[in-house]
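A short worksheet on the structure shown next.
Heads up, one of the protein chains got dropped from this complex, but the rest are sitting where they should.
The block that comes next holds subunit A.
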Amino acid sequence: MTSTPLDGSSTAGGGLPLDGNAMAGDLREIFAVDVTAARYVCAGCTHTDAVGTLMVWPHSPGLVARCPHCSDVVIRVVRAPGRVFLDLRGSVRLEVPLEGG
(Lines give C-alpha, C1' and ligand atoms only; values in the text may rest on other atoms or scores of the structure.)
Protein backbone atom coordinates (compact mmCIF):
# COMPACT_ATOMS: atom_id res chain seq x y z
CA MET A 1 0.00 0.00 0.00
CA THR A 2 1.40 3.42 -0.84
CA SER A 3 0.99 6.63 1.10
CA THR A 4 0.46 10.05 -0.40
CA PRO A 5 1.03 13.60 0.80
CA LEU A 6 -2.33 14.89 2.00
CA ASP A 7 -2.17 18.03 -0.12
CA GLY A 8 -0.53 16.37 -3.09
CA SER A 9 2.77 18.24 -2.71
CA SER A 10 6.27 17.13 -1.75
CA THR A 11 7.04 16.28 1.87
CA ALA A 12 10.75 17.06 1.51
CA GLY A 13 11.89 19.10 4.49
CA GLY A 14 9.47 17.49 6.90
CA GLY A 15 6.73 20.08 6.97
CA LEU A 16 3.77 18.24 5.51
CA PRO A 17 2.12 15.06 6.72
CA LEU A 18 1.49 11.82 4.85
CA ASP A 19 -1.68 9.77 5.16
CA GLY A 20 -1.94 6.93 7.67
CA ASN A 21 -0.81 4.30 5.22
CA ALA A 22 2.73 5.55 5.93
CA MET A 23 2.52 3.50 9.14
CA ALA A 24 1.66 0.25 7.35
CA GLY A 25 5.20 -1.15 7.40
CA ASP A 26 5.82 -0.50 11.08
CA LEU A 27 2.38 -1.74 12.16
CA ARG A 28 2.67 -4.88 10.04
CA GLU A 29 5.69 -5.86 12.12
CA ILE A 30 3.59 -5.70 15.30
CA PHE A 31 0.19 -6.98 14.24
CA ALA A 32 -0.89 -9.99 12.19
CA VAL A 33 -3.57 -7.88 10.52
CA ASP A 34 -3.50 -4.72 8.40
CA VAL A 35 -4.10 -2.07 11.05
CA THR A 36 -4.37 0.72 8.48
CA ALA A 37 -7.78 -0.77 7.61
CA ALA A 38 -8.88 -0.70 11.28
CA ARG A 39 -11.19 2.08 12.51
CA TYR A 40 -9.95 4.34 15.27
CA VAL A 41 -12.02 6.51 17.60
CA CYS A 42 -10.17 9.74 18.42
CA ALA A 43 -9.88 10.30 22.18
CA GLY A 44 -9.97 14.05 21.59
CA CYS A 45 -13.08 14.50 19.47
CA THR A 46 -14.55 10.97 19.01
CA HIS A 47 -14.14 11.26 15.24
CA THR A 48 -13.91 7.80 13.71
CA ASP A 49 -12.42 6.61 10.44
CA ALA A 50 -9.85 4.18 9.07
CA VAL A 51 -6.30 4.41 10.48
CA GLY A 52 -5.19 4.96 6.89
CA THR A 53 -6.92 8.36 6.88
CA LEU A 54 -4.87 9.75 9.81
CA MET A 55 -2.36 12.53 9.10
CA VAL A 56 1.14 11.17 9.67
CA TRP A 57 4.23 13.29 10.34
CA PRO A 58 7.09 10.94 9.46
CA HIS A 59 10.00 13.38 9.83
CA SER A 60 10.34 13.35 13.58
CA PRO A 61 11.93 11.03 16.16
CA GLY A 62 8.95 8.71 15.57
CA LEU A 63 5.77 8.50 13.52
CA VAL A 64 3.06 10.85 14.77
CA ALA A 65 -0.46 10.17 13.49
CA ARG A 66 -2.99 12.93 14.09
CA CYS A 67 -6.76 13.04 13.73
CA PRO A 68 -7.68 14.88 10.53
CA HIS A 69 -10.74 16.29 12.31
CA CYS A 70 -9.19 17.85 15.47
CA SER A 71 -5.40 17.30 14.87
CA ASP A 72 -4.94 15.60 18.26
CA VAL A 73 -2.33 12.83 18.36
CA VAL A 74 -4.02 9.42 17.94
CA ILE A 75 -1.05 7.06 17.49
CA ARG A 76 2.70 7.38 18.07
CA VAL A 77 5.17 4.79 16.83
CA VAL A 78 8.78 4.85 18.03
CA ARG A 79 11.29 2.40 16.58
CA ALA A 80 14.29 1.41 18.66
CA PRO A 81 16.84 -1.27 17.87
CA GLY A 82 15.07 -4.58 18.38
CA ARG A 83 11.76 -3.12 19.57
CA VAL A 84 8.88 -0.85 18.63
CA PHE A 85 6.92 1.39 21.02
CA LEU A 86 3.27 1.90 20.10
CA ASP A 87 1.43 4.63 22.01
CA LEU A 88 -2.35 4.43 21.50
CA ARG A 89 -3.53 6.75 24.28
CA GLY A 90 -5.05 9.11 21.71
CA SER A 91 -7.35 6.37 20.43
CA VAL A 92 -10.35 5.32 22.50
CA ARG A 93 -10.41 2.02 20.61
CA LEU A 94 -9.33 0.28 17.42
CA GLU A 95 -11.89 -1.78 15.53
CA VAL A 96 -9.94 -4.34 13.54
CA PRO A 97 -11.62 -6.21 10.67
CA LEU A 98 -10.77 -9.92 10.56
CA GLU A 99 -10.51 -11.97 7.42
CA GLY A 100 -13.59 -14.13 6.94
CA GLY A 101 -15.37 -12.25 9.74
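Please note the rule applied: contacts are C-beta pairs under 8 Å (C-beta built on N, C-alpha and C of every residue); 3 or more make two chains touch, one makes a residue touch a chain; residues count from 1.
Criterion: contacts and distances are computed from a predicted model.
*Asks:* One chain of this complex is missing from the view, so tell me which of "Sulfite oxidase-like oxidoreductase", "ABC transporter permease", "MoaD/ThiS family protein" or "Molybdopterin synthase catalytic subunit" is its UniProt name.
*Replies:* "Sulfite oxidase-like oxidoreductase"
*Asks:* Can you list where subunit A touches the absent chain?
*Replies:* Touching the chain left out of view, subunit A contributes residues 13-15, 17, 57, 59-62, 64, 66, 71, 73, 76, 78, 80, 83, 85, 87, 89.
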